[in-house]
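Omission of a single protein chain aside, the complex is shown with its protein chains in their original locations.
Per-chain residue numbering starts at 1, and chain names A, B and C are given in the order in which the chains are listed.
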Amino acid sequence: MIEKVLIANRGEIALRVIRTCKRLGIKTVAVYSDEDYDSMHVKQASEAYHIGEAAPAKSYLNQEKILETILSSGADAIHPGYGFLSENSDFANTCEKNNINFIGPSAKSMDLCGDKMQCKSAMLKAKVPTVPGSPGLVKDVEEALKIANDIDYPVMLKSIYGGGGRGIRIVTNDKELREGFETVTSESISAVGKSAIIVEKFLEKTRHIEYQMCRDKHGNAVHIFERECSIQRRNQKLIEQTPSPVVDQETRDRVGELVVKASEAVDYTNLGTAEFLRADNGEFYFIEINARLQVEHPISEMVSGLDFVKLQLDIANGEPLPFKQKDLKMKGYAIECRINAEDTFLDFAPSTGPVPDVTIPAGPSVRCDTYLYPGCTVSPFYDSLMAKLVTWGQTFEESRTRMLAALNDFYIQGVETSIPLYKTILNSDEYKNGDLSTDFLKRYGMIDKLAEDLKKEKVEKSEAVIAAAIVHSEYFKNRIQNDSSSSSNWKYKLD
Amino acid sequence: MIEKVLIANRGEIALRVIRTCKRLGIKTVAVYSDEDYDSMHVKQASEAYHIGEAAPAKSYLNQEKILETILSSGADAIHPGYGFLSENSDFANTCEKNNINFIGPSAKSMDLCGDKMQCKSAMLKAKVPTVPGSPGLVKDVEEALKIANDIDYPVMLKSIYGGGGRGIRIVTNDKELREGFETVTSESISAVGKSAIIVEKFLEKTRHIEYQMCRDKHGNAVHIFERECSIQRRNQKLIEQTPSPVVDQETRDRVGELVVKASEAVDYTNLGTAEFLRADNGEFYFIEINARLQVEHPISEMVSGLDFVKLQLDIANGEPLPFKQKDLKMKGYAIECRINAEDTFLDFAPSTGPVPDVTIPAGPSVRCDTYLYPGCTVSPFYDSLMAKLVTWGQTFEESRTRMLAALNDFYIQGVETSIPLYKTILNSDEYKNGDLSTDFLKRYGMIDKLAEDLKKEKVEKSEAVIAAAIVHSEYFKNRIQNDSSSSSNWKYKLD
Amino acid sequence: MDYKIPDIKKSFDGKIVKNLGNNDYIIKINDNEHNLKIIRMNSGGIEFILDQKYHKAKYLEQSTNEMNIVIDNVPIIINRHSHFDEVVYKHSGGAGTGNAQLSLKSQIPGKVVSISVAEGDSVRKGDVVCTLESMKMQVSVKAHKDGVVKSIKIKETASVAKGDPIADIE
Partner (left out) sequence: MDYKIPDIKKSFDGKIVKNLGNNDYIIKINDNEHNLKIIRMNSGGIEFILDQKYHKAKYLEQSTNEMNIVIDNVPIIINRHSHFDEVVYKHSGGAGTGNAQLSLKSQIPGKVVSISVAEGDSVRKGDVVCTLESMKMQVSVKAHKDGVVKSIKIKETASVAKGDPIADIE
C-alpha cells in the first residue's frame, strides 16, 4: 500500500495530486527548484525538498537527484504528473529497479507507446484503425504512388526528419506526387542531411477526439468515455469538452471497444489516453497514446464522478478495478479551458512575471485547478499553463454559461492570459453549434472576433472607467490645491 | 418570462440566486440596508438599491419599501430567499395583486403551511402520518388519558402557549399524566395567563429527515430525495447530508410518495421542504412544511445534478416540470456544514465584527456559498450563517474526507466560527457510522471532544508556532540592538 | 478634465458636479449627470456604485497624462490632460511673484522617487528638483525661484508629508 508519494512535478498538477493524497491520508513529498521555493506545491505538501536550479534539466528532469530524494524522504511511490519525466521510460525503469512504485504504466509499455512506428503496427495488429497510409517508410516513389492510389488522394508526403511545416507536401494526383516526392526529399536532406518519407491520407476539417483508457494490473480494462479537444493553437489544446458533440452512444461504445483493444495491444496499465483523429466523414483513426494523466482529465472526472488520482493510486497498489464498463455512466457535460499566460495577439507568445493580484472563480460545478495566488510569479522556465478552469452542467448550455460566468470572474493581474479569447470562443455560434475542428481558430477568424469583442467591452465600460478616473483626478487635484481641513470632504484617506 | 428579479434578501442566499440569474442572462436587483452597502450581494447584482436602516424591520422586512423598489427598478419577479419575507403570506399576496411574480408558493398555500394546526389536519386527511397524539387541543384530562393509552406511553403534554421548556412534561403512565396535566396547566397559566394542552407521543433519539418537494403550476409533483439534518444545536441545523444513512431506496420511495401527497394536500407550488421526524424504530412522522428554498438545498443539487434556482424560475414562469419521478436518480453523497459566526464554548453565542482576512476552500466537488471576503464585516443585525460549505463524493467516505480537507483550508480571521466543532464531529466514529440524532452533540459529548482536539492541535503545532515566535522576537531584538548596517543579516524588511 | 480612451473616438469631459455628503456625489460625463456613491477608496483602487450599478476599479501605474485602470476586471488605458505638475508648481509658490521664501515645500504627501539636483547646484525657477509619487502618480516638484540649492531635506524612497521642506534654495 502506498503511504508516501513523491510528486516529481510542480504547478497545478502537483497540487492536483497532493489534494487527493491529503484526503486519503497519504503523505506527499514535493520537490522544488530555485525558482519554486515560493510555489504553491511546496506549501501544500507534507514535506518539500529542494532539488536544484531553475532550468528543468537541473531540477525536475534530474533523475539522480529525484531518485535520491525519493530514497532520503522515505517515499514508497512516485507520481510523475504530466510533462517532465512522466513519459520517460528510463526513469520508470529506474524506479522499478529500486522498488519504487511508479504511478503509471510499466517502463516496457511506456517504451512501446513512445515509439510511434512500433505503436502503430501494434494497433494495426490489434485491428485498431490508424490514419491510412504506408505502414512505415516508403522505399521509393513507386511505392508511394501505389499507396496513394490505394487510399485515394489527397495524400500527405512527410519526411519523418522534418518538422515545423518543412518536409511536408499535400498532393492530389500522381503528377503532383512525383514532383512532391522529390521536393520533400531534397528539403529534408538540405535541412537535416537525411530523408525518410511516409505517405498518409490527408484529412481535412479533422477533430481531435481522445479516450480515457483505464487498465489494472490484472488485465481488466475499460474506457472512461471520450473528450473532444479540437480547439487548439499550434497543435496544443486550448479548450476540451465531453461528451463530444459528434459522438453518440453507439459511436462511444464502438470506438470505446477499440480503445480497450488498444490498451491491451500495448499491455498498458494505469490511466492513459488514446488519441484519435476524427475525419469529417465520421471515421476515427488512432494517432497515439499519452502514457500519463492528461491535463484535461478533470472533465472526465466530472462526467464520471471518479477521482482519477485515487484510481491511479488504487491501480498502482495492484487493486482490481472496482467497476466494469457497464457500471460507468456518463452524466452531464463538462468543459475545460486551459488558462495560459500568453499574448493571443502576439501569436500566443508566453507572458511571464509577477502576479500581484488574482481572483479565482468559484461556484456550483465550477472547479479551478491552479497554482496562482496573489503575489506569486509566473516563471519563464516552465510551461504557460496557469490554471485549468472546468465547469459542469446537466446540459451543454449549462456547462457553457457556467464557464462564461467563471471566465468573467477570473482576474489575473500582471500577465496576459488566454481568458479573453475563450470568452469570444464560448460566445460564438460556431462553438455553440459544436462545429469544431483543429483549425477552428483560423477557420472562423476567432482572433479578429476577439479584437472586436475587446473594443466593444471598452465601450461598455467607458462611463464606469471615466467615473473612476474622475474621482482619482479630482481627489488628487483637491489634495494639491486645498489645505488639509477642506480635504475632509473626502472621507477616504489615500496614501 | 421572468427577465429581471429583485432579490429581497442579503448574504449568501442573495448571492446564490444572483449566480444562477447571471448565467441565464436574467437581470438582478439587489436591495441593501445601511449596514450592507459594502456587502457582496450589492457588488454582484446588476443593480443595487438602498432600502433603509440596518434593523431588518426598517429594511429587509419593510414591505412597502421593497414593493416600491420592485416597481421603480422594473423587476418583474421577486425571489425572497429564506428568512425575512420568504414565508410572509401577506407579502406574497401583495406581490400577486401587483402582478409581480413571487418565486414561491401562492399566498394561499403559504398561509396553510404556516398554520401548524391546519396543516396537520390537511396531512391527516391526505393520510400523511404526523406525530401520534391529539388531533388538536384536548378538552380535559380524561381525553388526554384516552389518547395516551391509544398511542402508548411515554407521551408529552404540551401547552401551545408554553415555550422554552416551560409548559412541557413527559409522562410514562396514567398517574404521572394526571399530575402532569395539572402542573402544565398551572405553569402555563402562571406564565402567560392561559393554557391549552395537546398530547403527543414522546419520541426518543429521533432523526430530523426532510424531503425536497417540487411541484409545478400544472400539478405535476415529484420529490427530490431526502436530507438528513439531525446534527443540530438549539433546534437549528448545523450539518446536513444526503442520502440519509437510514434511508434505503424502498424507504425513499415510500416516504417520497407521502411527500408528493403532502404537496398536493396544501396545493403547494415551486420548491419547498417537507420535514419529518424519524423515530428510532424507523417510523416517519410529518412535522411541517418550509415554504421556501432551504439553506441546505445545495446537497440535493449535488446528488440530483439540478440547479434549484433555475428550477424555481422555470416553475414560476409556468413551465411544466421537465422530468418525472422516475427520471430523477440520486448520484453519490453530499454533506453541508453551516459555517456560523459563533462561539461553540459560549453556548453558541454569536460572534460578530470585521473579518480582515479569509481563505475560502475550493477544489473538485467542493462548493462554498459565502458572502465573506477579506475586509468584510459580520454584522450583528443579521443571522450568523457566513457560509455553506458543501462537498460531494462518489461514496460517503469521499464526501466526508473532502469536507474535512475543505474545513482545514477554511480560515476566517476576526470572528469565532463553528469550523473546529465540525472537524471534531466529522472525525468522530459516531458520525462516520451514521449514528445520528437531534441530540447528537450532547449524546456524544462533542463539545468536550472539541476541547480535547483543540489542545492536541496546539501540541502538534507547538514547534512551528514557537519557531514563528522566535523569528519575530529575534528580529525585533536585532532591530533594537543593532545599527542598520548589521541588520542586513535580515533580508526581509519589516515595517 | 478631458479623458480619451484609445480605440474609442469620442473624448470624455468629466467632473464632479456636487458633493451630496455621505460619500454620494453627482458627476457629469459629457452632457449626462450620474449618481456616484463611493464605497471604498485608496490609492490602489476604488469601489463605487454608479447609477445603481456597482463597479470596482484598480489604479495601476499612473503618470500625470496616462492612467492604467482595471475596471471590473477589464484593463483600460486612459489619457488625460491633467496639468498636475503646473498646479503643484503654482502652489509651491513658483507661479507667484516676489516670493522670497527659503524652503521649497511639498504640496502633496508622497514618496520620493528621484532627486534631480545636488547641494550646491544652481537652479532656475521652474527646474525640476525632485519627483514624488502619490496615489500611484508621479509628479514633478519644480524650483519656486532662482538660486543655489543650500540643502536637500529629503532622501530617495523616503516619504514626505504635505508641507514638509524639500530643499532650501537661496
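Things worth noting here:
In this text, contacts are C-beta pairs under 8 Å (C-beta built on N, C-alpha and C of every residue); 3 or more make two chains touch, one makes a residue touch a chain.
All values reported here derive from a predicted model rather than from experimental measurement.
Set against the missing chain, the residues B:D115, B:D347 or B:E457 yield one that touches it, B:E457. Looking at B:N149, B:T183, B:T395 or B:S473, the residue that reaches the missing chain in the full complex is B:S473.
Checked against the full complex, the one of B:E3, B:D115, B:D253 or B:D357 touching the unshown chain is B:D357. Within the full complex, the residue among A:A48, A:L157 or A:A291 touching the omitted chain is A:A48. Across the interface with the omitted chain, chain B contributes residues 357, 359, 408-411, 413, 455, 457-459, 461-477, 479-481, 484, 489, 491-495.
On the side of chain A, the interface with the absent chain consists of residues 37-38, 42-49, 73, using the contact rule stated above.
Everything that follows uses one rule, which is that only the chains that are shown with their structure count from here on.
Between the interfaces A-C and B-C, more contacting C-beta pairs are found at A-C.
Averaged Cα coordinates give chain B a centre that lies 51 Å from the centre of chain C.
Among the residues of chain C, those touching two or more other chains are numbered 40, 53. The residues of chain B never reach two or more other chains; the list is empty.
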